[in-house]
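For this depiction, one protein chain was excluded, whereas all remaining protein chains were kept in their positions.
What follows is chain A.
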Amino acid sequence: MRIFVQKITGLLLFLLILSFISFCLLQLVPGDPVRSMLRVDDVAVTDDQIQQMREQLGLDQSVFVQYGYWLQNLFSLDLGNSYMTGRPVFIEFIEKIPYTLMLTGTSLLVMIMISLPLGILSALYRGRMTDHLSRIFALIGSSIPSFWLGLLLIDLFAVKLRILPSMGEGSWQHLILPSITLGIAMSAVYVRLIRASILESSHQEFIRSARARGVGKQRIFTFHLMRHSLIPLLTVFSESIGSLLGGTVVIEVLFAYPGLGKWIVDAITARDYPIIQGYMLFMSIFIVLLNMIVEWSYRYINPAIAIDPRKKGVTS
């Protein structure tokens, strides 16, 4: 529990610093959000209108005052309204979460379906053809830009074969291509991890003693080996949740999928600062929450590792 408290206080401190830096940076950046907001209507913009808008948004006050307002509103989860749609940032964020979680979930499914069998096979047949093929798969998989793989898949399945939709969302078919793309990119790492983990635990004493006791091979494999080697991977997994969410950004843009990633990229293009700041804040909280959930479930599955494993290493 103490670790979580530490994590959260650290996070809050970080967000405070980062949000202030971002506020200062905003004053330096080129591009005027007010102008780009008004230009949406495609009519001539008068100076009066700009001034009015500025006052309305509070942009005419100093950085510190604006920052103070922002912090004040933060406690009521009010991060202001989006410049683009005029709707509250928090509401929009909540609306986008299910889409991204859905995509993440299906990609995880694809990832497990690819990496688990490949990892197990390449550990079982170490040094043989399967192992080499999975090594090549992992090497290529981690070297391909995911968006390029996505483009190739679109070209094949949506343009040439015309069996899957290439963009948007709506049906389960829309999820297939994005999740395959993400799943392949992720499984490249996990194939090798699963293989290494199985090989490592196969040399443990308890496997030998199980053999000596005459436990069947099948049983050793499922109950002793797999259990021992796959559980540690959960920690790795909880650490990679963040990068998984990072990976969804470019894929969502590529497939025009209306999740968090596309939302933030659109906001960046339109210089929609409330969204950018809100995204930064909520995303960090969201990721920490997800990490906690995984970590808790991990402790539940394997009580032996109740002590934070990272604390075991060298610390000052």
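Quick note on the criterion: contacts are C-beta pairs under 8 Å (C-beta built on N, C-alpha and C of every residue); 3 or more make two chains touch, one makes a residue touch a chain; residues count from 1.
Rule of thumb we're sticking to: contacts and distances are computed from a predicted model.
Asker: Out of "Electron transfer flavoprotein", "Oligopeptide transport system permease protein OppC", "ABC transporter ATP-binding protein" or "Fe-S cluster assembly ATPase SufC", flag the one the UniProt entry gives for the chain missing from this complex.
Answerer: Spelling it out: the chain absent from the display is recorded in UniProt as "Oligopeptide transport system permease protein OppC".
Asker: Please identify which residue in A:148, A:206 or A:296 touches the non-displayed chain.
Answerer: With A:148, A:206 or A:296 as choices, the missing chain is touched by A:148.
Asker: Which candidate, A:116, A:196 or A:292, sits in contact with the chain we can't see?
Answerer: Looking across A:116, A:196 or A:292, the contact with the absent chain belongs to A:196.
Asker: Over the whole complex, note the residues of chain A touching the chain we left out.
Answerer: 7, 10-11, 13-14, 17-18, 22, 25-26, 29-31, 123-127, 132, 135-136, 139-140, 142-148, 151-152, 155, 159, 196, 198-200, 202-203, 207-208, 211, 217, 220-221, 225, 242-243, 245-247, 249-250, 253, 264-265, 267-269, 276, 279-280, 283-284, 287-288, 313-316
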